[in-house]
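A short worksheet on the structure shown next.
All protein chains of the complex are present and in place, except for one that has been dropped.
Moving on, here comes chain A:
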Amino acid sequence: MTAFLAKRIAVGLLTLIVASIVVFAVLEIVPGDPAQLMLGMNATDEALAALREQMGLNQPVVARYLGWAGGLLVGDFGRSFTYSSPVIELIAERAVVSLPLALMALILSTAIAIPVGLFAAARRGKAADTLAMGAAQFGVAVPNFWFALILIYVFAVWLRLVPAGGFSGWENGLISGLRALLLPAIALALPQAAILARVTRSALLEVLGEDYIRTARAKGMPRGAVLWRHALRNAMIPVLTILGLQFAFLLAGTIIIENVFYLPGLGRLVFQAITQRDLIVVEGVVMLLVASVVFVNIVVDICYALVDPRLRTR
């Protein structure tokens, strides 16, 4: 198990290094001068030069890469060009919105998808199965921003149960924070739940055809117990894979949803930073997302090993 973990972590670290070079290089090529963008069309050349000097844009590329990457190692993400505060502070402020949002969406989608998948698999070919999978097909097809707008009109404008958007901060209480995140989490979770339900169903169906399921049924085990104890556990591997992928997607893919609900999250931050050529913020957020994807993948690998002991020795 230790060797397994060490290998996974080493691969993860290597991924991070390669990613940092790629991210930096790509943003280096992107056209656009941050100083000109900040000072606009009437700026004098003098003022532009002064600002570039202030932002440290005058140093050679390699020196800037090494300075930045070295800073990352000790947790220093640098200072934002546009906001004059440290990148790490900006990220921390935004992460307290995006992380709970992604987690809520993940929990919601799992809570919906697994029972639906189980239910559909247990009633394969019957009306209930058709209905559940039809709903899932709908969930996959509906774009989440459109679904988000419908949710806003029904629950915020019409029923007035939750705010139409915005986030006033956790300091106003857990309930108010959760209420602000509820609709966005549902909008994010629906397409994910639909995919997950389909995967759960098909994984279960495959397992249900196995000999040991027939044996379990033959020895008199009740249907439900067979499904939960034998089938679900064996069907978990593909479900976990999808879950891992989804968490990464949820974190990175909140840009649209955060815009629709004007939530001050990481997606909004990175979107804003890209349009303002606040490269150092973009680099910081992207690296953080890469790191979280790497981390989640390691966790998923560990989960595989927990679910299926055979994988531990590989």
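Throughout what follows, contacts are C-beta pairs under 8 Å (C-beta built on N, C-alpha and C of every residue); 3 or more make two chains touch, one makes a residue touch a chain; residues count from 1.
What we mean here is this: contacts and distances are computed from a predicted model.
Chemist: The chain that is not shown, which UniProt protein name from "Deoxyribose-phosphate aldolase", "Serine/threonine-protein kinase RsbT", "Thioredoxin reductase" or "ABC transporter substrate-binding protein" does it carry?
Modeler: For the chain not displayed, UniProt's protein name is "ABC transporter substrate-binding protein".
Chemist: Pick out which of A:Phe147, A:Phe167 or A:Phe247 touches the chain that's been left out of the picture.
Modeler: Answering carefully, the residue with contact to the hidden chain is A:Phe167.
Chemist: Out of A:Gln36, A:Ser202 or A:Thr241, which is the one that touches the chain we can't see?
Modeler: A:Gln36
Chemist: For chain A, which residues lie in contact with the unshown chain of the complex?
Modeler: With respect to the unshown chain, the touching residues of chain A are 30-34, 36-44, 46-47, 50-51, 53-54, 82-85, 90, 93-94, 145, 149, 152-153, 156-157, 160-169, 175-176, 179, 259-265, 268-269, 272, 275-278.
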